[in-house]
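Take a look at the following structure, please.
Of the protein chains in this complex, one is absent; all others appear in place.
Right after this comes subunit A.
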Amino acid sequence: MNTFTSDPRVVITGLGAISCLGTGVAAHWDGLLAGGGQPAEVPLPHLNMRTRKMYLVDRAQVPAKPSRFAGLELGSSPRLAVAAAEQALTDAGLEYGTRDAVPVVLGVELGNADMQEIQRSAGRTAWTTLTPAAAVVGAEIGSRAPLTSVGNACSASGYALTIGLDMIRAGEATTVLVGGAEGITRAGIGAFNRLGAADPVRCRPFDRSRAGTMFGDGSAMIVLEAAEHARRRGAEPYAELAGAAWSCDAYHPTAPDPSGDQIVRAMTEALADARLSACDVGCVIPHGTGTPLNDVVESQALHRVFGERTRALPLFSLKAMIGHTTGAAGAFACLTATLMLRHGRSPANTPIEQDPECDVWVPQGRSVPLAAPAVLVNTYAFGGNNTSLVIKDAVGEHAEGAR
């Protein structure tokens, strides 16, 4: 149980991000308001496939260090993770030397793949771990606490956020660094090309011409903290991570269950965990990848959760602006939801020609004020592994609690 029994809430007190939109949380928000990033050619050798683009971090902004860790050569993913982690902890006011009890929970799937692929192209074949990022971050921030590396593909950091939430609620930690990081990957893009799930134009969820997804690289990091702990040290929360739920389709290795039953259950149980109802949700950041069936099934599931209100409920299609950041997608969505609550609005979506089968509201041309205090985030993955998260406005409640 949370040792802070007088206030069991878990709040968000620090944010860090690097993506195609730039370095830092301000660059992320400004980039969303400016309409998002543009795909670019992936700088990997032997990229023998039809679609070779991603939403890329400006290569000049990919940190050069740490380049090695415990004998491993590091690719871009762990380096991006370290930079975003440092941003988030500094943002939370947790300087080096105060972080030894901070666990790290990361969503990382193909983490160090780019380093391996570059080595493979050069004839170096020895295998090293794909997933050193959590340990690299732990060492760089000065943690001695448990590290967890979650590999649930495109929902990995949705699971990571829930684990961080559960750790604080159970009283295992007062503060947890949670996030995700993914680099570039030839094998990953190749597989999506082969599966007919790589859009050659851009990432355009809910568009009638969508032809799959398009990846993005980067890292998003979030500091979760017991609300009372934050209050005692004078940290102002951005928002509350109010609820989370998991489910699994148990239906198909890659395709979603067309019934949507389990994603409806995840959304419903996340709202119940947050002690909120559907009418408390002011915006949804859908999983919305641009793969044809996913977007239809998710649209239909949203109707089952939100009923007639769905057509007036704004969706923010984040992947259209930063690509599908796979293992980091849930962390980027949670970070974006937090910024929406901070600014009180959802940015205008990237223009699309909407698929009538996706009967949801994707507001374009203007930002939309949030009409309710919570944002719902969905993350789904291969194997039908689903998470839903509820991020809630904490402004006001915190000040009241402080009195």
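Assume a contact is a pair of C-beta atoms (placed from the backbone, for glycine too) under 8 Å apart; a residue touches a chain by one contact, two chains touch by 3 or more; residues count from 1.
Convention: contacts and distances are computed from a predicted model.
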item: Choices "Peptide/nickel transport system substrate-binding protein", "Cytochrome c-type biogenesis protein CcmE", "Amino acid ABC transporter permease" or "3-oxoacyl-ACP synthase" - which one is the UniProt name of the chain not shown; value: "3-oxoacyl-ACP synthase"
item: Option from A:T13, A:S247, A:T336 or A:N349 whose C-beta touches the chain left out; value: A:S247
item: Residue in contact with the excluded chain [from A:N152, A:T213 or A:S299]; value: A:N152
item: Among A:E117, A:E228, A:E298 or A:D355, the residue in touch with the chain that has been omitted; value: A:E117
item: Per the touch definition above, residue among A:V42, A:A134, A:L271 or A:A394 touching the missing chain; value: A:A134
item: Chain not shown, touching residues in subunit A; value: 1, 46-50, 69-72, 104, 108-110, 117, 120-121, 125-132, 134-136, 138-139, 142-153, 156, 159, 163, 166-167, 169-170, 172, 186-191, 193-195, 245-254, 262, 265, 381-385
